[in-house]
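This is the structure I have questions about; it appears just below.
Yeah, one chain of the complex is gone here, protein chain that is, but the others are all in their spots.
Let's turn to subunit A:
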Amino acid sequence: MHRFANPARFLRLSALLLPWCAGATVILTILGLWFSLFGSPPDYQQGETVRIMYIHVPAAWMSLFVYTNMAIAAACGLVWKHPLADLFAKAAAPIGAGFTFVCLVTGSLWGAPMWGTWWVWDARLTSVLILFFLYLGYMALVNAFDDPQRGMKAGNVLLLVGIVNVPIIKFSVDWWNTLHQPASVVRMGGPSIDPSMLTPLLVMAGAFTAYFLAVVLLRVRTEIAQRKIQTLRLAVAGGPADGVAGEGGVTDGMRG
(Lines give C-alpha, C1' and ligand atoms only; values in the text may rest on other atoms or scores of the structure.)
Protein backbone atom coordinates (compact mmCIF):
# COMPACT_ATOMS: atom_id res chain seq x y z
CA MET A 1 0.00 0.00 0.00
CA HIS A 2 2.67 2.47 0.99
CA ARG A 3 4.46 1.78 -2.29
CA PHE A 4 1.82 3.99 -3.90
CA ALA A 5 2.08 6.65 -1.23
CA ASN A 6 5.23 7.90 -2.88
CA PRO A 7 4.30 11.09 -4.80
CA ALA A 8 7.21 10.73 -7.23
CA ARG A 9 5.99 7.24 -8.12
CA PHE A 10 2.43 8.54 -8.34
CA LEU A 11 3.48 11.28 -10.75
CA ARG A 12 5.13 8.73 -13.03
CA LEU A 13 2.14 6.37 -12.83
CA SER A 14 -0.36 9.15 -13.48
CA ALA A 15 1.58 10.33 -16.53
CA LEU A 16 1.27 6.78 -17.82
CA LEU A 17 -2.46 6.44 -17.06
CA LEU A 18 -3.63 9.89 -18.09
CA PRO A 19 -3.60 9.44 -21.88
CA TRP A 20 -5.60 6.21 -21.54
CA CYS A 21 -8.20 7.82 -19.29
CA ALA A 22 -8.47 10.86 -21.57
CA GLY A 23 -8.81 8.67 -24.65
CA ALA A 24 -11.43 6.48 -23.00
CA THR A 25 -13.38 9.58 -21.92
CA VAL A 26 -13.51 10.94 -25.47
CA ILE A 27 -14.42 7.64 -27.14
CA LEU A 28 -17.00 6.60 -24.55
CA THR A 29 -18.59 10.07 -24.51
CA ILE A 30 -19.03 10.07 -28.29
CA LEU A 31 -20.38 6.50 -28.23
CA GLY A 32 -22.60 7.23 -25.22
CA LEU A 33 -24.06 10.38 -26.73
CA TRP A 34 -24.80 8.56 -29.98
CA PHE A 35 -26.56 5.76 -28.11
CA SER A 36 -28.40 8.22 -25.86
CA LEU A 37 -29.66 10.53 -28.58
CA PHE A 38 -29.95 8.35 -31.71
CA GLY A 39 -29.37 4.70 -30.92
CA SER A 40 -32.11 4.19 -28.33
CA PRO A 41 -35.90 4.33 -28.62
CA PRO A 42 -38.20 6.80 -26.85
CA ASP A 43 -39.98 5.34 -23.82
CA TYR A 44 -43.53 4.16 -24.41
CA GLN A 45 -44.77 6.20 -21.45
CA GLN A 46 -42.23 8.97 -21.00
CA GLY A 47 -41.50 9.66 -24.66
CA GLU A 48 -38.25 11.48 -25.37
CA THR A 49 -37.73 12.66 -21.78
CA VAL A 50 -36.28 9.22 -21.06
CA ARG A 51 -33.10 10.52 -22.71
CA ILE A 52 -32.51 12.65 -19.60
CA MET A 53 -31.97 9.35 -17.78
CA TYR A 54 -28.68 8.76 -19.65
CA ILE A 55 -27.22 11.82 -17.94
CA HIS A 56 -29.16 11.71 -14.68
CA VAL A 57 -28.56 8.12 -13.61
CA PRO A 58 -24.81 7.91 -14.41
CA ALA A 59 -24.32 11.27 -12.65
CA ALA A 60 -26.15 9.89 -9.60
CA TRP A 61 -23.97 6.76 -9.62
CA MET A 62 -20.86 8.91 -9.85
CA SER A 63 -21.99 11.13 -6.97
CA LEU A 64 -22.11 8.03 -4.73
CA PHE A 65 -19.01 6.39 -6.23
CA VAL A 66 -16.86 9.49 -5.77
CA TYR A 67 -18.07 10.07 -2.22
CA THR A 68 -17.42 6.44 -1.24
CA ASN A 69 -13.90 6.65 -2.66
CA MET A 70 -13.28 9.90 -0.78
CA ALA A 71 -14.46 8.30 2.45
CA ILE A 72 -12.14 5.31 1.92
CA ALA A 73 -9.29 7.75 1.23
CA ALA A 74 -10.24 9.66 4.39
CA ALA A 75 -9.97 6.47 6.44
CA CYS A 76 -6.54 5.72 4.93
CA GLY A 77 -5.49 9.31 5.59
CA LEU A 78 -6.56 9.19 9.21
CA VAL A 79 -5.29 5.69 10.04
CA TRP A 80 -2.05 5.45 8.05
CA LYS A 81 -1.32 9.18 7.55
CA HIS A 82 -1.18 8.32 3.89
CA PRO A 83 -0.11 11.62 2.25
CA LEU A 84 -1.73 10.95 -1.11
CA ALA A 85 -5.03 9.83 0.43
CA ASP A 86 -5.68 13.31 1.80
CA LEU A 87 -4.77 14.87 -1.52
CA PHE A 88 -7.04 12.44 -3.39
CA ALA A 89 -10.04 13.29 -1.23
CA LYS A 90 -9.43 17.01 -1.66
CA ALA A 91 -8.91 16.62 -5.42
CA ALA A 92 -12.02 14.49 -5.93
CA ALA A 93 -14.45 16.69 -3.96
CA PRO A 94 -15.24 19.31 -6.63
CA ILE A 95 -15.78 16.56 -9.24
CA GLY A 96 -18.17 14.73 -6.92
CA ALA A 97 -19.99 17.96 -6.17
CA GLY A 98 -20.24 18.61 -9.91
CA PHE A 99 -21.78 15.20 -10.59
CA THR A 100 -24.22 15.64 -7.69
CA PHE A 101 -25.23 19.04 -9.04
CA VAL A 102 -25.78 17.59 -12.51
CA CYS A 103 -27.83 14.77 -10.96
CA LEU A 104 -30.05 17.22 -9.04
CA VAL A 105 -30.60 19.60 -11.96
CA THR A 106 -31.30 16.89 -14.55
CA GLY A 107 -33.60 15.18 -12.06
CA SER A 108 -35.50 18.43 -11.74
CA LEU A 109 -35.68 18.80 -15.51
CA TRP A 110 -37.02 15.26 -15.74
CA GLY A 111 -39.42 15.67 -12.84
CA ALA A 112 -41.04 18.80 -14.20
CA PRO A 113 -42.69 17.16 -17.23
CA MET A 114 -43.09 13.63 -15.75
CA TRP A 115 -44.06 14.22 -12.12
CA GLY A 116 -45.52 17.67 -12.65
CA THR A 117 -43.10 19.23 -10.14
CA TRP A 118 -39.51 20.48 -10.16
CA TRP A 119 -38.84 19.40 -6.61
CA VAL A 120 -40.44 17.40 -3.78
CA TRP A 121 -39.04 16.81 -0.32
CA ASP A 122 -39.06 13.08 -0.78
CA ALA A 123 -36.46 10.82 0.83
CA ARG A 124 -34.33 10.22 -2.28
CA LEU A 125 -34.21 13.85 -3.39
CA THR A 126 -33.57 15.14 0.11
CA SER A 127 -30.77 12.66 0.84
CA VAL A 128 -29.04 13.53 -2.46
CA LEU A 129 -29.32 17.22 -1.59
CA ILE A 130 -27.64 16.40 1.74
CA LEU A 131 -24.88 14.62 -0.20
CA PHE A 132 -24.38 17.79 -2.24
CA PHE A 133 -24.07 19.82 0.98
CA LEU A 134 -21.63 17.26 2.39
CA TYR A 135 -19.39 17.83 -0.63
CA LEU A 136 -19.63 21.62 -0.24
CA GLY A 137 -19.11 21.39 3.52
CA TYR A 138 -16.02 19.23 3.07
CA MET A 139 -14.56 21.66 0.53
CA ALA A 140 -15.19 24.63 2.82
CA LEU A 141 -13.82 22.83 5.89
CA VAL A 142 -10.58 21.67 4.25
CA ASN A 143 -9.77 25.23 3.19
CA ALA A 144 -10.84 26.82 6.49
CA PHE A 145 -7.61 26.14 8.40
CA ASP A 146 -4.26 27.92 8.15
CA ASP A 147 -2.55 24.58 8.66
CA PRO A 148 -3.58 22.34 5.73
CA GLN A 149 -2.84 19.20 7.78
CA ARG A 150 -5.52 20.19 10.31
CA GLY A 151 -7.95 21.09 7.57
CA MET A 152 -7.47 17.67 5.98
CA LYS A 153 -8.02 15.95 9.30
CA ALA A 154 -11.26 17.81 9.98
CA GLY A 155 -12.41 17.14 6.41
CA ASN A 156 -11.62 13.43 6.72
CA VAL A 157 -13.71 13.18 9.88
CA LEU A 158 -16.62 14.87 8.10
CA LEU A 159 -16.30 12.45 5.17
CA LEU A 160 -16.39 9.44 7.50
CA VAL A 161 -19.41 10.75 9.40
CA GLY A 162 -21.18 11.57 6.13
CA ILE A 163 -20.76 8.05 4.77
CA VAL A 164 -23.97 7.01 6.60
CA ASN A 165 -25.78 9.04 3.98
CA VAL A 166 -24.64 6.73 1.15
CA PRO A 167 -26.72 3.65 2.10
CA ILE A 168 -29.58 5.99 3.01
CA ILE A 169 -29.55 7.34 -0.55
CA LYS A 170 -29.30 3.86 -2.05
CA PHE A 171 -32.14 2.35 -0.02
CA SER A 172 -34.29 5.47 0.44
CA VAL A 173 -36.50 4.37 -2.44
CA ASP A 174 -37.14 1.03 -0.70
CA TRP A 175 -37.44 2.24 2.88
CA TRP A 176 -39.81 5.10 2.23
CA ASN A 177 -42.73 5.35 -0.09
CA THR A 178 -41.44 8.04 -2.40
CA LEU A 179 -42.20 9.71 -5.68
CA HIS A 180 -38.81 8.63 -6.97
CA GLN A 181 -38.89 5.21 -8.61
CA PRO A 182 -36.95 2.27 -7.10
CA ALA A 183 -33.73 0.96 -8.62
CA SER A 184 -34.07 -0.71 -12.01
CA VAL A 185 -30.44 -1.48 -12.86
CA VAL A 186 -28.55 -2.32 -9.66
CA ARG A 187 -31.13 -4.57 -8.04
CA MET A 188 -31.64 -8.15 -6.92
CA GLY A 189 -32.58 -10.34 -9.88
CA GLY A 190 -30.74 -8.25 -12.46
CA PRO A 191 -31.69 -5.14 -14.42
CA SER A 192 -35.36 -4.71 -15.27
CA ILE A 193 -34.56 -2.30 -18.07
CA ASP A 194 -34.50 -3.09 -21.78
CA PRO A 195 -31.02 -3.67 -23.31
CA SER A 196 -31.63 -0.87 -25.83
CA MET A 197 -31.79 1.56 -22.89
CA LEU A 198 -29.28 -0.23 -20.67
CA THR A 199 -26.51 0.12 -23.28
CA PRO A 200 -26.47 3.95 -23.41
CA LEU A 201 -26.77 4.02 -19.63
CA LEU A 202 -23.72 1.83 -19.09
CA VAL A 203 -21.65 3.51 -21.82
CA MET A 204 -22.36 6.94 -20.31
CA ALA A 205 -21.47 5.58 -16.87
CA GLY A 206 -18.16 4.36 -18.35
CA ALA A 207 -17.56 7.78 -19.91
CA PHE A 208 -18.22 9.56 -16.59
CA THR A 209 -15.91 7.15 -14.73
CA ALA A 210 -13.10 7.71 -17.25
CA TYR A 211 -13.69 11.47 -17.02
CA PHE A 212 -13.48 11.30 -13.24
CA LEU A 213 -10.21 9.34 -13.34
CA ALA A 214 -8.62 11.72 -15.85
CA VAL A 215 -9.65 14.88 -13.99
CA VAL A 216 -8.81 13.52 -10.55
CA LEU A 217 -5.31 12.55 -11.73
CA LEU A 218 -4.79 16.10 -12.97
CA ARG A 219 -6.13 17.53 -9.72
CA VAL A 220 -3.91 15.31 -7.53
CA ARG A 221 -0.93 16.49 -9.57
CA THR A 222 -2.02 20.07 -8.90
CA GLU A 223 -2.30 19.33 -5.17
CA ILE A 224 1.18 17.78 -5.09
CA ALA A 225 2.61 20.84 -6.88
CA GLN A 226 0.83 23.12 -4.44
CA ARG A 227 2.19 21.17 -1.48
CA LYS A 228 5.70 21.58 -2.85
CA ILE A 229 5.10 25.32 -3.39
CA GLN A 230 3.97 25.65 0.20
CA THR A 231 7.01 23.73 1.45
CA LEU A 232 9.35 25.93 -0.59
CA ARG A 233 7.65 29.10 0.67
CA LEU A 234 7.88 27.91 4.27
CA ALA A 235 11.53 27.05 3.75
CA VAL A 236 12.16 30.55 2.36
CA ALA A 237 10.30 32.15 5.24
CA GLY A 238 12.09 30.00 7.79
CA GLY A 239 15.54 30.83 6.47
CA PRO A 240 18.02 28.43 4.97
CA ALA A 241 17.56 25.76 7.64
CA ASP A 242 17.35 22.58 5.62
CA GLY A 243 13.61 22.99 5.18
CA VAL A 244 12.58 20.17 7.45
CA ALA A 245 9.88 22.07 9.31
CA GLY A 246 6.56 21.87 7.57
CA GLU A 247 7.71 19.29 5.10
CA GLY A 248 5.44 16.69 6.71
CA GLY A 249 3.02 15.19 4.25
CA VAL A 250 4.26 14.90 0.74
CA THR A 251 8.01 15.19 1.12
CA ASP A 252 7.94 12.47 3.71
CA GLY A 253 6.90 10.17 0.95
CA MET A 254 9.70 11.39 -1.27
CA ARG A 255 12.20 9.44 0.73
CA GLY A 256 11.37 5.91 0.28
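Going forward, contacts are C-beta pairs under 8 Å (C-beta built on N, C-alpha and C of every residue); 3 or more make two chains touch, one makes a residue touch a chain; residues count from 1.
The definition used in the following text is that contacts and distances are computed from a predicted model.
Comparing "Branched-chain amino acid transport system permease protein", "Xanthine dehydrogenase, molybdenum binding subunit apoprotein", "Heme exporter protein D" or "Na+/H+ antiporter subunit C" against the UniProt entry of the hidden chain yields the protein name "Heme exporter protein D". Across the entire complex, the residue among A:L28, A:A71, A:A85 or A:V102 in touch with the chain not shown is A:V102. Only one of A:V79, A:V161 or A:V236 touches the chain withheld from this view, namely A:V236.
Of the candidate positions A:L28, A:I52, A:M70 or A:L125, contact with the unshown chain belongs to A:I52. Note that of A:Q149, A:S184, A:T199 or A:Q226, the residue touching the chain absent from this view is A:Q226. If you put the hidden chain back, the residue from A:L78, A:I168 or A:L218 that touches it is A:L218.
Considering the complete assembly, subunit A touches the hidden chain via residues 8, 37, 42, 47-49, 51-52, 55-56, 59, 94-95, 98, 101-102, 105-106, 109-110, 112-113, 211, 215, 218-219, 221-222, 225-226, 228-229, 232-233, 235-236, 242-243, 254-256.
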